[in-house]
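Take a look at the following structure, please.
Every protein chain of the complex appears in place save one, which is left out.
Going by the order they are written in, the chains are A, B and C; count residues from 1 in each one.
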Amino acid sequence: MKILVTGFDPFAGEPLNPSWEVARRLPGTIAGADVVAIQLPTSFRRSASALRSAVVAHEPDAVVSLGQAGGRSAVTPERVAINVDDGRIPDNDGVLPIDEPIAPDGPSAYFSTLPVKAMVAAMTEAGVPAGVSNSAGTFVCNHVFYAARHLVEREFPGTTAGFVHLPYLPSQALGRPGTPSLSLDAMVTGLEAGLAAIVAYHGHDDARLVGGAAH
Amino acid sequence: MKILVTGFDPFAGEPLNPSWEVARRLPGTIAGADVVAIQLPTSFRRSASALRSAVVAHEPDAVVSLGQAGGRSAVTPERVAINVDDGRIPDNDGVLPIDEPIAPDGPSAYFSTLPVKAMVAAMTEAGVPAGVSNSAGTFVCNHVFYAARHLVEREFPGTTAGFVHLPYLPSQALGRPGTPSLSLDAMVTGLEAGLAAIVAYHGHDDARLVGGAAH
Amino acid sequence: MKILVTGFDPFAGEPLNPSWEVARRLPGTIAGADVVAIQLPTSFRRSASALRSAVVAHEPDAVVSLGQAGGRSAVTPERVAINVDDGRIPDNDGVLPIDEPIAPDGPSAYFSTLPVKAMVAAMTEAGVPAGVSNSAGTFVCNHVFYAARHLVEREFPGTTAGFVHLPYLPSQALGRPGTPSLSLDAMVTGLEAGLAAIVAYHGHDDARLVGGAAH
Partner (left out) sequence: MKILVTGFDPFAGEPLNPSWEVARRLPGTIAGADVVAIQLPTSFRRSASALRSAVVAHEPDAVVSLGQAGGRSAVTPERVAINVDDGRIPDNDGVLPIDEPIAPDGPSAYFSTLPVKAMVAAMTEAGVPAGVSNSAGTFVCNHVFYAARHLVEREFPGTTAGFVHLPYLPSQALGRPGTPSLSLDAMVTGLEAGLAAIVAYHGHDDARLVGGAAH
């Protein structure tokens, strides 16, 4: 089994992006599966084609994209990607789309085909704060998540795909009073546990665990 | 033009639900449109049929469902409803579904057909904190939002439908240190402005305004 | 009985200050006591002398200073003023002191001589979110609180004095996603209840109520 993990380059003036810092530190093998890490640009126009090239090159069984969610305090597998690009700030190309569909012919949303409940349970068991998130936003993170699911749905039907958001690293929380962060070690540990759960549940339904949200 | 507004009965031990307190205080006419308010039960099993009965009885041009989002600080029109029931606590019937589709034959999600950006702009202009939300959760609020869109999509194609989440009332924030709230007057004022925007934009595209979310 | 209420002018680019908006809307008589409202400048150098002039002119039985605490969600009577000026931003005169004593010969701190627990209970009873705060910060609010207590301790021994911090008004929370606010009506109602408690407890010990903080 092979898992492709993607991380983003820094954006919004940050010196680094925890998603890439975590992706590039994952071991080459987790629970018997090969793990390959690549970096994607924080770009509405370029990220999906970069992802497609990597999927074509590596033919993974699962695609796990990581992204930065500054302000969150836990590692959060995302439940759903929605078919809209709607920026609040420009991406790294200066592009700021407003309410544009990602795929005009695509469905309104794709659910993650990763076992998000089992992943949260495994991360928690490993001592890392984790929870299911019900929104990946409307910026490049959601864009890549939707694009990955759209790609595998049409061209690589045996491949599962999903997204995991990460808190700031402690170095990013400096000078931002009240802003949570999580250490790089904790995030790597969490992802290792989450990827092991992906391997364990491959071909099976997600665990039936309570994990919804009132709103 | 006629607008059907729905609010929920209290749940989770609360003595009241701001969504119903606001709904029943709205004036009977807003911007020339008739406004009818009904209460729905906080019930996965009973809420959609109660909504359907009201739509059949009133034949509204727009359906605006309101719900409580304890912990939020602003009035938040929701962008999207997703096809899943996933409770964290039981509903008022003691039902706690886990990862069940709302409509097995329905799409993965429905976008609101209310002008959410224009509504936020109008609420803000009226002095009420407001913002677009990208997740209505996975509890009865999302269930009713999805059910309303599913209903009108198939049976009442000319009717728009959407959802607005409301903060706690000040009385609910008592004894919860650090929890935001908004006064009943402010919420009613916000909804009046939002409903006026629905009337103004009926038959038109939503305003093109920045209002996305990074995550 | 006479109560002097003070509010501040706006600072940090805000168009208004909730402390003055509330102070100037209080009724002239509360629970039989005369209420006089004055505005103080948000200035380390000028606020204490302006306060002193008002105390000399009005000879109040109690001094209640109000200030803005953006980000808080409740009306918060302050427990203690500390003998230090330590700015994070400049005041309205461009002054930014660092770790300077307010009164080189004064005590390290003054406790409020207002009945803060009874005030919180009365505000809560009136339906307004309230709680005791254990820090008034180190900016002009704490400065005025300390100066008021220092003044009455030495020159007006029969006069009680204290401070109450207020959340943003809803209009200030616009464009600040996630920031709590409270309506002007709710704040005025809370202050009326708090001032009535001051009258009721004048000459008596504060109510013995649980209201401490772990940290």
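Keep in mind that, in the parts below, contacts are C-beta pairs under 8 Å (C-beta built on N, C-alpha and C of every residue); 3 or more make two chains touch, one makes a residue touch a chain.
Remember, predicted model here, so these are calculated numbers, not experimental data.
Contacts of the undisplayed chain with the visible chains, over the whole complex, involve A, C.
Within the whole complex, the absent chain has one touching residue among C:Pro18, C:Pro41, C:Gly70 or C:Gly190, and that is C:Gly70. From the options C:Thr138, C:Thr159 or C:Ser181, the residue with contact to the unseen chain in the full assembly is C:Thr138.
Residue-wise, the contact with the chain that is not shown comes from A:Ala74, picked out of A:Leu4, A:Ala74, A:Ala109 or A:Ala122. Taking the whole complex into account, subunit A touches the unshown chain at residues 73-74, 124, 127-131, 170-171, 173-183, 185-186.
Hidden from this view is one chain, which touches subunit C at 12, 67-70, 72, 79-80, 82, 84-89, 96, 98-99, 107-111, 117, 134-139, 141, 165, 206, 208-215.
Just so we're on the same page, only the chains that are shown with their structure count from here on.
Listed here as common contacts of subunit B and subunit C: no chain. Over half of the residue numbers at the subunit A-subunit B interface are used by both copies of the sequence.
Chain centres were defined as the mean of their Cα atoms; on that basis the chain farthest from subunit A turns out to be C.
Centre to centre, using the average C-alpha position, subunit B and subunit C are separated by 38 Å. One simple way to say how far apart two chains are is to compare their mean CA positions; for subunit A and subunit C this gives 47 Å. The geometric centre of subunit A is 29 Å away from that of subunit B, both derived from CA atoms. Of all residues in subunit B, none touches 2 or more other chains.
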